[in-house]
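Complex shown without one protein chain; remaining protein chains in place.
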Amino acid sequence: MPIQYYIYFCLTLFSIGIVGVLTRRNAIVVFMCVELMLNAVNLLLVAFSKMHHQVGLGADGAASQAGIDGQLFVFFIMVVAAAEVSVGLAIIVMMYRNTHSVDINFLNRLKN
Amino acid sequence: MIPVFLILIPLVAGLVSFFLKEAKTAKAWSLFASLVILAVAVTGIFFLHGANLFYDVPWLSEMGSRFSLLTDGMGKMLLLLTTISFPVIFIATYHNDYKNPGSFYGLMLLAQAGLIGVFVAGDALLFYFFWELALIPVYFLCSLWGGEKRIAVTFKFFIYTFIGSLLMLVGILYLYYQTPDHSFALQSFYNLKLSIGSERFIFWLFFIAFAIKMPVFPFHTWQPDAYEQSPTSVTMVMSGVMVKMGIFAAIRWLLPIFPNASLQFANIIIILSVTGMLYASLIAIRQDDIKRLIAYSSIAHIGLMCAAIFANNKTGMEGVMIQMFNHGVNVIGLWIVADTIEQRLGTRKFSELGGLAQKAPALAILLVVMSFANIALPLTNAFVGEFLMFNGLFRYNIWMAAAAGVSVILAAVYTLNMVQKVLYGNTVERTANATEISGNVKWILVVLVIIVIALGVYPQPMIDMTKDTVHAILYNR
Partner (left out) sequence: MSKLVFLVPLFPLLGFLVNGLGRKSMSKSLVSVVGSGAILASFVVSLLLFFDVKANGGAVSTLFNFIDVDGFKIPFAFQVDQLSSLFLLIITGIGFLIHLYSSAYMHEEEPQHFGRYFAYLNLFVFSMLLLVMGANYVIMFIGWEGVGLCSYLLIGFWFKNNNYNYAARKAFVMNRIGDLGFLLAVFWLLFKLGTATYGEVFTAANLAKLSSFDITAITMLLFVGAMGKSAQIPLYTWLPDAMAGPTPVSALIHAATMVTAGIYMIARSNILYTMAPATQTLVAVIGLATAIFAATIALKQNDIKKVLAYSTVSQLGYMFLGLGVGAYTGAVFHVMTHAFFKALLFLGAGSVIHAMHHEQDIRKMGGLKKHMPVTHLTFLLACLAIAGIPPFSGFFSKDEILTASYGVSPLYYYIGVAGALMTAFYMFRLYTLTFLGKFRGTHEQEHHVHESRWQMTVPLIVLAILSVVGGLVGIPEVFAEHAHSLEHFLAPIFAESAKMAEHHHLEASQEYLMMGGSTLAIIIMIVFAVNRYKKYQATEAENAGVSKLLENKWYIDELYDAVIVNPLNALAGFFKNIIEKSGIDGLVNGVGRMVSYGSRQLRLLQSGQVGNYILIMVLAMVVFFLIWFNDNTIVQLFNKLF
């Protein structure tokens, strides 16, 4: 499959994420949209990595180290994102307990 | 070693004072400390010579800065002023109560350490360090113990002086990089041969810093507010001693390092100073507040000193030297009177005062003497200084001297106006039950009056003390 397809798809996914983050007020939805953006980036990383990996295979068929980094990054991102989700969800839960709402605009004051 | 003691004693005493809780202990402790400092200073200045007055050890060697202290004639004069004023201030305001007395007196003593440091520093970085050490306690003193508008006023004061300090720091660093051996020592600054272009530029960096501190028109607007809002004992330190930092620094750091620029810009600065004198005197005529009147009067007097510094002749410079001391004594005397009136009657407005001469004759006599010293009547100390300064200005330019002389007339107008409104006439509601001033204030004022008259009749010792400095500044550039 040409790389362009991945790019188009990821761009779409990322844009959906951005629009969702910008427009929605529900903290959980915003959170999901952030995840969406992260996943778009992950996908793109894997796709590019794969592409570079193929290009990097020498004539002798020995695997080069060139394209592996991208996929390694994806794992890192997924791990960090998982940690982040747990913290983020905990914040949202606390926020719900305090305000009985998950509306992000409700928390516009920085103090008190 | 004497200068080291003079800095260390107030520093340590000040730090100790922070831990004193009782007002009585703090007062007694700080008074005791200031008297010890006075004793050390007098011993050092009058009985010890030579090496005792100098000190030089490596400090920040990598940067080429040494902990070097030196005491010349001008330094002696200002050390005397500083060390005399603090006990005087502590005694005169002995009955004033401040919250957190330990911190109050601690900061006062720290400021004294900084002031003394400025007057003896022989190294630019050290000078800058003490300059800030003197200013920072005063910011706190103003903002924590001041009047109603203290925050805004201190802020203004801080911004003004801090901008000045920063400009000066830039100047110091520039000069530092110009020295061949990368040294902050005063002497290597003196030996610098700057190009005329950079001299003209750096001159202004320093001058503005000092002009703000003096203050010279038009950098003066922080001053009346700060004097008005600070607790009076802090005002005494500021106007009696601290403004002398600016004048002192202009003489020690400006004239010898930038000889060409000082000559070239002398006319601008003298015109500014003389304008400021007339301007401040005129404003003083319309004041209704004792503290603001003294503040503006002080601007006028400082303007004359600044003009005389740049008149570039020995007579004027000699006048500045002794006037630094005399103005300090006189203005502290006036502040003591202002403070006494405010503490007892709860107002500083002339319009609410009157007839005090009937109720408090001793106060009246002392205020009259101080007022006449303020307008430089002959046989008071200020006459000698002003006579020499006007003389110096006259040698520079006749018309400048004549214009500046008009402020002498205006000084009579506003000072006598104050005397009349406060002391004479019939008593009013507030002054009807006024009583005589307390013993400590009375005796301190008597001491000041004796200084005023003694130095007015026989000023020659002071002139002799500073003669060498004047010569060094003007001829050994």
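When the chains are written out, they are named A and B in that same order, and each has its own residue count from 1.
Throughout what follows, a residue touches a chain if its C-beta (ideal position, glycine included) is under 8 Å from a C-beta of that chain, and two chains touch if they have at least 3 such contacts.
Computed from a predicted model, the values in this text were never measured in an experiment.
Of the candidate positions B:L144, B:L192, B:I208 or B:V406, contact with the unshown chain belongs to B:V406. Across B:L423, B:I437 or B:I473, the residue that sits in touch with the chain not pictured is B:L423. Considering the full assembly, B:L388 is the residue among B:L53, B:L186, B:L345 or B:L388 that touches the omitted chain. From the options B:L263, B:L379, B:A432 or B:I450, the residue with contact to the unseen chain in the full assembly is B:L379.
The chain that is not drawn here is touched, among residues A:I18, A:M51 or A:I92, by A:I18. Checked against the full complex, the candidates B:M1, B:L192 or B:L282 give a single residue touching the omitted chain, namely B:L282.
Residues 156, 159-160, 218, 220-221, 279, 282-283, 285-287, 313-315, 318, 355, 357-358, 361, 372, 377-379, 383-384, 387-388, 390-391, 394-395, 398, 401-402, 405-406, 408-409, 412-413, 416-417, 420, 423-426, 458-460, 463, 467, 470-471 are the ones on chain B that touch the missing chain. Of the residues in chain A, those that touch the hidden partner chain are 4, 7, 18, 21-23, 25, 30, 104-105, 107-110.
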